[in-house]
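For this depiction, one protein chain was excluded, whereas all remaining protein chains were kept in their positions.
Let's look at chain A:
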Amino acid sequence: MATPSIRMFRRLEGLFCVYKPSGVHWKLVRDTIETNLLKGLDAAPSQPLPQEVRFLAHPVSETEAPKGLALSAASVPVLSKHPLVTGPEFQHIRVGVGHRLDAFSSGVLVLAVGNGNKALNDFCRTRVTRGYTLEGEFGTATDDFSHTGRVVERSTYGHITQDKMDRVLAMLEGANQKALLMYSNVDMRSQEAYEMAVHGLLGPEGKSQPILTGLRCVHFQPPNFTLEVQCLNETQKYLRKVVHEIGLELRSTAACKGVRRTRDGPFTLQDALIHHHWTASDVIQAIRQYHSKKDQKYSHTQIKDPAFQSTEESTTTTRCNETGDEAAVGTIK
């Protein structure tokens, strides 16, 4: 028999993403989410206490009825099942964290609750690119490549132009493209490699060196510049190092002012929950959205005919919502 909090927990299982603020460790984010979810689950109405029949003794005076039985049957609640005695129904929830973000960086962080951890494992194993925006500043070099580190070098940056910057970025992108081909483990002179390259499926299997698949300067106003990066198997420290190396390549120095992840696979900024919304109800909504999106994708791949797709799209979305609701209702039972 499912209690309300178990039903609520069923609706919580799945993947969702949060927006991690910078300056906060990801473990703290995870723990906060777990605490908030537990709070939400405990707030769900508890089961009414089961009743049990007990014989209660009444204080009957001796003179009145010495022979009569001083007992009466009464139905009393079983206190050993009281929530104050048993404690909260859920004391731990499995909350898994996807690709990590270090304390300095901010952005989309994928989390999984309960059964969603299996999906999270699969998600981590698939080769998906992640998008970042890097903010850099010319003129200083620091020991940990971020602007808060100890300054080890200062330099001028007046000679840097957007043109020079683009040239360096193109060179870096080319080098990374070459690394991508090298790590993809297919013979480059084969039909298979050609087919994979056409579909954009070339890439490393599993672990590899960090590879930048796309690099673009979106904002250039010396000394500040902003880069947009898509990459595989990266760490945030590596990305800061990229900024540093761009500075060196431009005969200057650069430090990274911010690393912000804008996309982790299919999870984008739009789906991310900011820290005001890290509550059970918002997480349930986000997870329902994730499930409906997954169903939608599945039904779209079923429909092969592009002519039907536009007309069917509205109906499929409504149908998916219905099925999503039905699924939610199904778990309630």
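Brief remarks on what is shown
Assume contacts are C-beta pairs under 8 Å (C-beta built on N, C-alpha and C of every residue); 3 or more make two chains touch, one makes a residue touch a chain; residues count from 1.
Methods note: contacts and distances are computed from a predicted model.
Choosing from "Transcription termination factor 3, mitochondrial", "TBC1 domain family member 5-like B", "GTP-binding protein" or "Cytoplasmic tRNA 2-thiolation protein 2", the protein name stored in UniProt for the chain missing from the display reads "Transcription termination factor 3, mitochondrial".
For the chain missing from the display, the contacting residue among A:47, A:80 or A:185 is A:80, taking the whole complex into account.
Annotation for chain A: contacts to the undisplayed chain at residues 19, 21-24, 67, 69-71, 78-80, 82, 84-88, 106, 260, 269, 272, 274-276.
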